[in-house]
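Here the complex is missing one protein chain, while the rest keep their positions.
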Amino acid sequence: MTMTTAHAHTLDIINLNIALPRGQRLLRNVSLQLEPGEVRALVGESGAGKSMIGKAVLGILPHRIKRTEGEILLEGAHLNVMTPATRRNTVAKMSALIPQDPLTALNPVRKIGPQITDPLTRIHGWSHQRALARARELLDRVHIRAPDRVMHSYPHELSGGMRQRILIAAAFAPSPRLIVADEPTTALDVTVQKQILRLIRELQRETGTAVLFVTHDMGVVAKISQKVTVLFAGRVIEDAATRTVFENPAHPYTQALIAATPTPNVSAEPFQPVPAALITELHRETLAADALYAQRGRR
Amino acid sequence: MADVSTNSPRLILTDTNFRLWLPLFWIGLIAAAALFAPLIAPQDPLAQDLMMERLPPFFMEGSAPGYWLGTDSLGRDVLSRIIYGARIALFVSLIAATTTGIFGSALGLIAGYYGGWADRVISRLVDIWMAFPPVLFAVLLVAVMGTGLGSVIAAIALIDWTRFARVIRAETMVQARMDYVDSARIGGARRAATLVSEILPNVMPSIIALLMLEMGIAVIVEAILSFVNLSISSDDPTWGSMIAEGRGAIHFAWWVLLFPLIALFMTVLSFSTLGEGLKQHFDPVLK
Partner (left out) sequence: MLLKTVFVRLLTTVITLFGVAVVVFVLVRVAPGNPIAMMLPPGATEKDIAALNAVYGFDKSLAEQFIIWLGGVLHGDFGTSITLRQPVAELVLGRLPATLELSSVALLLALALGGCVAVIGARKRGTGTEVGLDLTSGAVLSVPDFLWGLIFVLVFGVLWPVLSISGRVDPRIDIDFTTNFYIFEGLLRGRLDVVGSTLSHMLMPAMSLALPLAAMIAQLLKQNLKEALTQDYTTLARVRGFSETAVILREALRNAALPTLALVGVQFTFLIGGTVIVERLFAFEGLGNMAIDAVINRDLPLIQGIVLLFAALFTVINLLVDLSYTFLNPRLRHG
C-alpha cells in the first residue's frame, strides 16, 4: 500500500505539536508548506523551536521528546505513520542536512572521501565510480581546489570554511528534494558566511532542491529566502514571502526582529531590543493556546 | 555504568543492595565464621577418619549426619575445614592488604609530592616491578623466603604495592597542585608535615577503596600459593589447598573442590564489589 498522495508540495507540515514527557510543548500547532525548489527561512530567537521543526522532519528529535502529533508529508509521503525503518529510508533518499558545526559533523578518524561516497553507494545504491565522480564534481562546484587531495585528507587538516563547503557538497550530492540547513553559517566568521550563503543559493537553484533554512539572523533571511516563517515559543507568528515581510511586516514581533537586526549600510541607529510589552503579550497568547490545547486533549 | 537512579525505584534498591549490603553480609558471615570457628565448626578440621572418606554432602545419597558438606579423601569434614580456612583467608588478606597499602601509599605519596629524582626513581621501580608476571613473582618470592605466613604476607605486599603507588602518586600530584598546599609549603621540614596533615586525609578515601580491592586480591594470591603448595604448612586447612586437593579428586569427590571454591568466589567477589563501589563513590572524575 503506498503511503503517498499526489501532492504539489515538497514538504507539508500540518498541525505539528511536539511535547516533553511532562506535557510542555516545544512546537505549538506548526503548519507550513514548501514548494519544490523554494527556500524558506525559519527565523526566531533561541528556543523558538526552529531547529526542532527541521529535526522533526528528518526524524532526529532528541530522545527526551516523548509526544509528537500532527502530520509531516515529504513529497506526499506520510512520514508520521511509517515504521521507523521505512521512515529513515524515505527521509534519507529524499532529504539531507547541512549541520551547524562543521567541526563535529565530520568523523575525525575517517577520510573525507568515504564520508561523502558511503551514503551514495550504501544507501542510494550507486556504483563506486558514479559516487566518486559525483563527489569530485561537487567538491569542484563548491570551489575546493584539488578535490582528490581533499578526499584523501582528514577533517582536522582542513579549515572551518572548507569543512562547511564539504558538508554542503555532501548534502547536495544525491540531489535531494529537500535540504534542512540548520544555522550553517553561525559557526563561521562573517566573510565566509557570505560565500556559503551564495553557494547554497546557487546549488539549490541548479538542483531544484527546496531548502528549509533555520536561522536567528534576519539579515541572512533577507539574503537567502523567498518565504519566511517567524517563530516564537514554538508558534508560527508570521508566514509570508520574504519581500512582503521586510517591506510590510504584519506582526509587531516581526517588526521588532527586523528592527533589532544591525544593518551595516544605514547610519548608526540606537539598538532597539524587542519591546518587553510585546514579549509579555506573546507569552499570554502562548499560555492561552496551551490551555485550549489541553482542553481539547481531555475530550 | 548506566545511571540507574533515573529508572524505576525498584532498581535503585537492588543496585545498592548488590553493591553494598550483599558483599557486607557475606564478609560479615566469613568474619563470624573465622572468629567463632571453634564454636561453629561441627567437626575437628584436622581429624582424619579413613572410614569416613569421600562422603558426599547432605543432600546426596550416602552422606553421613554431621558432615554437612561431605568429606575429603582423608575423611576430614569439608564444612569445618572451610570455616577454619576462613580464619587464614581473612587474617592473611587483612594483614597483607594493610602492609601493601601502607608501603605502596607511602611511596606514592613521596613520589607525587616531592617529585624530582624521588619520583623518577620510584616510577622506574614501578616500571621494573610491573614487568614481572605477578603470580610468578609471588611464587618466586615465597620460594626464596621459604613457606609460612610471614612469607606469604610479604610476597603479596611486594608484588602489589605498585597498585597503590601509582594511584596515590597521581592523586597526590593533583592535591599538591592545589592552593592550600602552596600556602603551607615553606621549608623542607615543613613540607613533610604538609604531606601528612593536609594531603594524606584527602587521598585516604582512595586508599580505603584500594584496600578493599587489595583484600580480595590477597585472598586469591594466598589461594593460588596454597594451590601450588607454597603457602603455610600443609596441616592447617586453607581454601587453596582444599581446592588443590579437590582438583585432583574431581572425578570422584567433586564437592571437595566445589564448596571451598564457592567460599573463595563469594569472598573475592564481595571485596571486589565493595572496592569498586567505594572507588566510584569517591572518584570525582567519574560522572
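Every chain is named by a letter (A and B) in the order it is written, and numbering of its residues begins at 1.
What we mean here is this: contacts are C-beta pairs under 8 Å (C-beta built on N, C-alpha and C of every residue); 3 or more make two chains touch, one makes a residue touch a chain.
Everything quoted here is computed from the prediction, not taken from an experiment.
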* Structure fact -> Touch with the missing chain holds, among B:V78, B:A223 or B:L278, for B:A223
* To do: Check each of B:F91, B:Y114 or B:F132 against the chain that is not shown and name the one that touches it.
  => B:F132
* Structure fact -> Touching the hidden chain, out of B:A41, B:L94 or B:L269, is B:L269
* Structure fact -> Of A:A105, A:I168 or A:I224, the residue touching the omitted chain is A:A105
* Asked: When the complex is taken as a whole, what residues of chain A touch the one chain not shown?
  -> 58-60, 63, 85, 88-89, 91-93, 95-97, 99, 101, 104-110, 118-119, 122-123, 154, 156-157
* Structure fact -> Missing-chain contacts on chain B, rising order, are 1-2, 4, 7, 11, 18, 124, 127-128, 130-137, 139-141, 143-144, 146, 216-217, 220, 223-224, 227-230, 243, 247, 250-251, 254, 257-258, 261, 264-265, 268-269, 272-273, 276
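The rule we apply is simple: only the chains that are shown with their structure count from here on.
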* Asked: Can you give the whole-Å distance between the Cα centres of chain A and chain B?
  -> 59
